[in-house]
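Every protein chain but one is kept in place in this view of the complex.
Up next, subunit A:
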Amino acid sequence: MFANPIVSVEHISKTFRSAHGRSAHRALDDISLTLEKGEVLVIIGPSGSGKSTLLRTLNALESFDSGRIMVDGVSLADRSTDLNRLRAEIGMVFQNFNLFQHKTALENVVLPQIVVRKRSRSEALSRAQSLLEKVGIADRANHYSSQLSGGQQQRVAIARALAMDPKIMLFDEATSALDPEMVGGILDLMRGLAAEGMTMAVVTHEMGFAREVADRIIFMDAGRIVEEGTPGSFFTSPSHERTRAFLDQIL
(Lines give C-alpha, C1' and ligand atoms only; values in the text may rest on other atoms or scores of the structure.)
Protein backbone atom coordinates (compact mmCIF):
# COMPACT_ATOMS: atom_id res chain seq x y z
CA MET A 1 0.00 0.00 0.00
CA PHE A 2 2.91 2.38 0.77
CA ALA A 3 6.21 2.43 -1.02
CA ASN A 4 7.81 5.73 -0.21
CA PRO A 5 9.01 6.17 3.39
CA ILE A 6 9.56 9.84 4.26
CA VAL A 7 10.91 8.89 7.67
CA SER A 8 12.91 5.79 8.44
CA VAL A 9 14.29 5.04 11.86
CA GLU A 10 16.86 2.27 12.05
CA HIS A 11 17.92 0.72 15.33
CA ILE A 12 18.23 3.91 17.36
CA SER A 13 19.04 3.85 21.05
CA LYS A 14 19.36 6.60 23.59
CA THR A 15 20.42 6.63 27.21
CA PHE A 16 19.84 9.55 29.57
CA ARG A 17 22.60 9.87 32.12
CA SER A 18 22.57 11.99 35.27
CA ALA A 19 25.12 14.77 35.51
CA HIS A 20 27.90 12.63 36.96
CA GLY A 21 26.98 9.40 35.29
CA ARG A 22 25.82 7.78 38.51
CA SER A 23 22.53 6.69 37.06
CA ALA A 24 21.44 5.92 33.53
CA HIS A 25 18.05 5.48 31.99
CA ARG A 26 17.58 3.75 28.68
CA ALA A 27 14.93 5.91 27.02
CA LEU A 28 15.06 4.33 23.57
CA ASP A 29 16.17 0.77 23.05
CA ASP A 30 16.80 -0.40 19.48
CA ILE A 31 13.85 1.37 17.86
CA SER A 32 13.11 0.88 14.17
CA LEU A 33 10.14 2.19 12.23
CA THR A 34 9.11 3.83 9.00
CA LEU A 35 6.59 6.51 8.17
CA GLU A 36 5.17 6.63 4.66
CA LYS A 37 3.98 9.74 2.88
CA GLY A 38 0.39 10.47 3.84
CA GLU A 39 0.43 7.95 6.65
CA VAL A 40 -0.88 8.60 10.16
CA LEU A 41 1.21 6.81 12.76
CA VAL A 42 -0.06 6.82 16.33
CA ILE A 43 2.35 6.05 19.16
CA ILE A 44 0.87 5.01 22.47
CA GLY A 45 2.27 3.68 25.71
CA PRO A 46 2.50 4.38 29.43
CA SER A 47 4.26 7.53 30.61
CA GLY A 48 8.01 7.11 30.65
CA SER A 49 7.88 4.57 27.85
CA GLY A 50 9.93 6.80 25.55
CA LYS A 51 7.19 7.76 23.08
CA SER A 52 7.73 11.51 23.42
CA THR A 53 11.49 11.06 23.28
CA LEU A 54 11.10 9.04 20.08
CA LEU A 55 8.90 11.72 18.52
CA ARG A 56 11.39 14.43 19.47
CA THR A 57 14.26 12.58 17.85
CA LEU A 58 12.42 12.82 14.50
CA ASN A 59 13.04 16.57 14.27
CA ALA A 60 16.32 16.39 16.19
CA LEU A 61 15.04 18.17 19.27
CA GLU A 62 16.46 15.14 20.99
CA SER A 63 19.71 13.45 19.99
CA PHE A 64 20.28 9.71 19.91
CA ASP A 65 23.33 7.61 20.72
CA SER A 66 23.35 5.02 17.98
CA GLY A 67 21.42 4.00 14.90
CA ARG A 68 20.24 6.09 11.99
CA ILE A 69 17.28 8.33 11.19
CA MET A 70 16.53 9.40 7.62
CA VAL A 71 13.99 12.19 7.09
CA ASP A 72 13.06 13.31 3.62
CA GLY A 73 16.20 11.76 2.21
CA VAL A 74 18.76 13.15 4.67
CA SER A 75 20.39 11.60 7.70
CA LEU A 76 19.84 13.46 10.98
CA ALA A 77 23.13 12.35 12.49
CA ASP A 78 25.08 13.49 9.45
CA ARG A 79 27.22 16.49 10.38
CA SER A 80 26.61 18.14 7.02
CA THR A 81 22.84 18.11 7.49
CA ASP A 82 21.33 21.55 8.08
CA LEU A 83 19.00 20.62 10.93
CA ASN A 84 17.30 24.02 11.01
CA ARG A 85 16.38 23.76 7.37
CA LEU A 86 15.08 20.24 7.93
CA ARG A 87 13.04 21.27 10.97
CA ALA A 88 11.23 23.88 8.87
CA GLU A 89 9.77 20.95 6.90
CA ILE A 90 8.55 19.21 10.06
CA GLY A 91 5.77 20.84 12.03
CA MET A 92 5.53 20.11 15.73
CA VAL A 93 2.68 20.64 18.17
CA PHE A 94 3.52 20.52 21.86
CA GLN A 95 1.57 19.47 24.91
CA ASN A 96 2.01 22.92 26.43
CA PHE A 97 1.38 24.83 23.18
CA ASN A 98 4.48 27.01 23.57
CA LEU A 99 3.02 30.02 21.82
CA PHE A 100 5.42 32.97 21.81
CA GLN A 101 4.16 34.88 24.81
CA HIS A 102 5.22 38.31 23.63
CA LYS A 103 3.31 37.99 20.35
CA THR A 104 -0.37 37.99 19.47
CA ALA A 105 -1.95 34.90 17.96
CA LEU A 106 -1.59 36.42 14.50
CA GLU A 107 2.04 37.44 15.03
CA ASN A 108 2.84 33.94 16.28
CA VAL A 109 1.86 32.64 12.87
CA VAL A 110 3.49 35.51 10.97
CA LEU A 111 6.91 35.55 12.66
CA PRO A 112 8.32 32.16 11.59
CA GLN A 113 7.13 32.67 8.02
CA ILE A 114 9.13 35.88 7.76
CA VAL A 115 12.18 34.66 9.68
CA VAL A 116 12.47 31.12 8.34
CA ARG A 117 10.57 31.08 5.05
CA LYS A 118 11.62 34.64 4.13
CA ARG A 119 8.12 35.59 3.05
CA SER A 120 7.11 39.22 2.78
CA ARG A 121 5.09 40.59 5.65
CA SER A 122 1.96 41.00 3.54
CA GLU A 123 2.21 37.46 2.23
CA ALA A 124 2.82 36.10 5.74
CA LEU A 125 -0.13 38.08 7.08
CA SER A 126 -2.59 36.79 4.51
CA ARG A 127 -1.38 33.21 5.03
CA ALA A 128 -1.69 33.62 8.77
CA GLN A 129 -5.18 35.02 8.52
CA SER A 130 -6.46 32.21 6.33
CA LEU A 131 -4.84 29.58 8.59
CA LEU A 132 -6.35 31.11 11.73
CA GLU A 133 -9.68 30.91 9.95
CA LYS A 134 -9.06 27.30 9.06
CA VAL A 135 -8.40 26.38 12.70
CA GLY A 136 -11.41 28.43 13.81
CA ILE A 137 -9.70 31.14 15.82
CA ALA A 138 -9.68 34.12 13.44
CA ASP A 139 -11.76 36.17 15.87
CA ARG A 140 -8.95 35.96 18.43
CA ALA A 141 -6.13 36.95 16.07
CA ASN A 142 -5.07 39.95 18.13
CA HIS A 143 -5.10 38.24 21.51
CA TYR A 144 -1.97 37.26 23.42
CA SER A 145 -1.56 33.68 24.60
CA SER A 146 -2.33 34.70 28.19
CA GLN A 147 -5.74 35.83 26.93
CA LEU A 148 -6.54 32.52 25.23
CA SER A 149 -7.79 29.24 26.66
CA GLY A 150 -5.70 26.11 26.25
CA GLY A 151 -7.77 24.88 23.35
CA GLN A 152 -7.51 28.24 21.61
CA GLN A 153 -3.76 28.34 22.14
CA GLN A 154 -3.39 24.89 20.65
CA ARG A 155 -5.36 25.95 17.57
CA VAL A 156 -2.96 28.85 17.08
CA ALA A 157 -0.01 26.52 17.59
CA ILE A 158 -1.35 24.20 14.88
CA ALA A 159 -1.83 27.16 12.52
CA ARG A 160 1.72 28.31 13.26
CA ALA A 161 3.12 24.89 12.39
CA LEU A 162 1.03 24.65 9.21
CA ALA A 163 2.18 28.09 8.07
CA MET A 164 5.59 26.59 7.32
CA ASP A 165 4.01 24.19 4.79
CA PRO A 166 5.44 21.16 6.58
CA LYS A 167 5.80 17.80 4.92
CA ILE A 168 5.28 16.03 8.23
CA MET A 169 3.41 16.99 11.39
CA LEU A 170 4.42 15.70 14.83
CA PHE A 171 1.92 15.87 17.68
CA ASP A 172 3.33 15.41 21.16
CA GLU A 173 0.34 14.75 23.43
CA ALA A 174 -1.38 17.74 21.87
CA THR A 175 -4.56 17.29 23.90
CA SER A 176 -3.15 16.13 27.24
CA ALA A 177 -3.05 19.57 28.85
CA LEU A 178 -6.54 20.58 27.70
CA ASP A 179 -9.81 20.77 29.55
CA PRO A 180 -11.96 17.79 28.51
CA GLU A 181 -14.40 19.90 26.51
CA MET A 182 -11.55 21.35 24.44
CA VAL A 183 -10.12 17.98 23.41
CA GLY A 184 -12.72 17.17 20.79
CA GLY A 185 -12.13 20.33 18.78
CA ILE A 186 -8.38 19.75 18.54
CA LEU A 187 -8.88 16.09 17.58
CA ASP A 188 -11.29 17.25 14.86
CA LEU A 189 -8.58 19.52 13.47
CA MET A 190 -6.09 16.64 13.47
CA ARG A 191 -8.65 14.39 11.84
CA GLY A 192 -9.13 17.03 9.14
CA LEU A 193 -5.39 17.22 8.50
CA ALA A 194 -5.18 13.45 8.19
CA ALA A 195 -8.05 13.51 5.71
CA GLU A 196 -6.17 16.08 3.62
CA GLY A 197 -3.33 13.58 3.34
CA MET A 198 -0.88 15.11 5.84
CA THR A 199 1.85 12.77 7.02
CA MET A 200 1.50 12.60 10.78
CA ALA A 201 3.17 11.03 13.80
CA VAL A 202 0.95 11.37 16.85
CA VAL A 203 1.76 10.60 20.47
CA THR A 204 -1.55 10.45 22.30
CA HIS A 205 -3.65 8.86 24.99
CA GLU A 206 -6.83 9.30 22.95
CA MET A 207 -7.66 5.72 22.00
CA GLY A 208 -10.80 6.70 20.13
CA PHE A 209 -8.75 8.93 17.87
CA ALA A 210 -6.11 6.23 17.43
CA ARG A 211 -8.67 3.64 16.46
CA GLU A 212 -10.44 5.92 14.01
CA VAL A 213 -7.63 7.90 12.36
CA ALA A 214 -4.44 5.85 12.63
CA ASP A 215 -3.14 3.87 9.68
CA ARG A 216 -0.76 2.16 12.05
CA ILE A 217 -0.34 2.01 15.81
CA ILE A 218 2.85 1.46 17.75
CA PHE A 219 2.78 0.48 21.41
CA MET A 220 5.89 1.33 23.39
CA ASP A 221 7.03 0.29 26.84
CA ALA A 222 10.37 0.84 28.59
CA GLY A 223 11.99 2.32 25.52
CA ARG A 224 11.05 -0.51 23.16
CA ILE A 225 8.39 -1.07 20.55
CA VAL A 226 6.34 -3.88 22.01
CA GLU A 227 3.71 -4.14 19.36
CA GLU A 228 2.89 -2.65 16.00
CA GLY A 229 -0.21 -3.07 13.92
CA THR A 230 -3.29 -1.66 12.24
CA PRO A 231 -5.97 -0.28 14.56
CA GLY A 232 -8.16 -3.27 13.79
CA SER A 233 -5.68 -5.91 14.84
CA PHE A 234 -4.18 -3.79 17.60
CA PHE A 235 -7.36 -3.17 19.56
CA THR A 236 -9.17 -6.43 18.90
CA SER A 237 -6.37 -8.95 19.13
CA PRO A 238 -3.17 -7.58 20.67
CA SER A 239 -0.55 -10.29 20.60
CA HIS A 240 1.50 -9.26 23.64
CA GLU A 241 0.56 -9.57 27.27
CA ARG A 242 1.96 -6.08 28.03
CA THR A 243 -0.25 -4.51 25.35
CA ARG A 244 -3.30 -6.32 26.67
CA ALA A 245 -2.56 -5.15 30.23
CA PHE A 246 -2.19 -1.55 29.02
CA LEU A 247 -5.38 -1.61 26.99
CA ASP A 248 -7.28 -3.15 29.88
CA GLN A 249 -6.12 -0.30 32.07
CA ILE A 250 -7.27 2.51 29.83
CA LEU A 251 -10.21 1.22 27.82
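Here is the rule we use: a residue touches a chain if its C-beta (ideal position, glycine included) is under 8 Å from a C-beta of that chain, and two chains touch if they have at least 3 such contacts; residues count from 1.
FYI, contacts and distances are computed from a predicted model.
Engineer: For the chain that is missing from this picture, which UniProt protein name fits: "1,2-phenylacetyl-CoA epoxidase subunit A", "Nitrogenase molybdenum-iron protein beta chain", "3-oxoacyl-[acyl-carrier-protein] reductase" or "Amino acid ABC transporter permease"?
Structural biologist: This omitted chain is identified in its UniProt record as "Amino acid ABC transporter permease".
Engineer: Pick from A:I6, A:L28, A:L125 or A:M164: which residue touches the chain that isn't shown?
Structural biologist: A:M164
Engineer: Among A:S32, A:S66, A:S130 or A:S149, which residue is in contact with the omitted chain in the full complex?
Structural biologist: From the options A:S32, A:S66, A:S130 or A:S149, the contact with the absent chain belongs to A:S149.
Engineer: From the listed residues A:S18, A:S47 or A:N84, report the one that touches the chain absent from this view.
Structural biologist: Final answer for the missing-chain contact: A:N84.
Engineer: For the chain left out of this view, which of A:L61, A:A77 or A:A222 touches it?
Structural biologist: A:L61
Engineer: Residue-wise, where is subunit A in contact with the chain that is not depicted?
Structural biologist: 59, 61, 84-92, 94, 96, 98-102, 111-112, 115-116, 144, 146-149, 157, 160-161, 164
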